[in-house]
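Quick one: structure below, then a few questions.
What follows is part of the complex, with its chains left where they were.
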């Protein structure tokens, strides 16, 4: 099993960061031809998702929809001001699995993978496993 | 690792399609007795979920709840008319992992697995890996 850790730096409170190039690079480095890639976010106010990487407005629509569903300013019990970030993390999820085929991520034409910052700006990590 | 690709054809804009029989068949064909089955959707306006396959009204309730949470007609930046489909894909997710036990999916009594069409009708694919 190949292991790698990505280091990221987000620059806004909520942000979708395209990490497709770094993940493709890790898959190449792993030498795995046919297998599976696990991406895992070891944070409780961030998530990870696969979605369109062609039109950047999709990222904005996803963030705004989450903001509308889980408003930052609503009344929450958690008093650190980031209850909404925790809830978004559970809705989006902290891991994705992507098949590897021919030494590359078996993405559809328009797919990319995005780190989802819900409580930035911060330094963040993504754990990669290829097997 | 056993690999297979399902071909689907959706017939409505939003639809949950039960793919349990095809996935069970792939697990049988793989010959894997104890393992894991990964199902992956290589599309950005569709998802995949495990839920009840007894009462079909559950599928309808899931679709209507998503429609209410992410209305197709709302104001979005993405101008292709399917921003809601992308957002639903991120909420539901593009992959599921199901344990395999005794050569079958280790489903609970009422579980089945559903391809989630959010921008049909279209031809779609689901990637299956059993290991």
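Letters A and B name the chains as they come in the text, with residue numbers starting at 1 for each one.
Convention: a contact is a pair of C-beta atoms (placed from the backbone, for glycine too) under 8 Å apart; a residue touches a chain by one contact, two chains touch by 3 or more.
Owing to the predicted nature of the structure, the values given are computational and were not obtained by experimental measurement.
Engineer: So 2 chains are in place, but how many copies does the full assembly in this file really have?
Structural biologist: This structure file describes a complex of 3 copies of one sequence.
Going forward, only the chains that are shown with their structure count from here on.
Engineer: If you average the CA atoms of chain A and of chain B, how far apart do the two points sit, in angstrom?
Structural biologist: Chain centroid spacing, chain A to chain B, equals 20 Å.
Engineer: Show which residues of chain B lie in contact with chain A when the two form their complex.
Structural biologist: Residue list for chain B touching chain A: 1, 3, 38, 40-44, 69-70, 76-80, 83, 86-87, 89-91, 93-95, 97, 125, 127, 129, 131.
Engineer: Help me check something: in the complex, which residues belonging to chain A touch chain B?
Structural biologist: 34-36, 49-52, 55, 57-58, 60-62, 64-65, 69, 91-93, 96-99, 101, 106-108, 110-111
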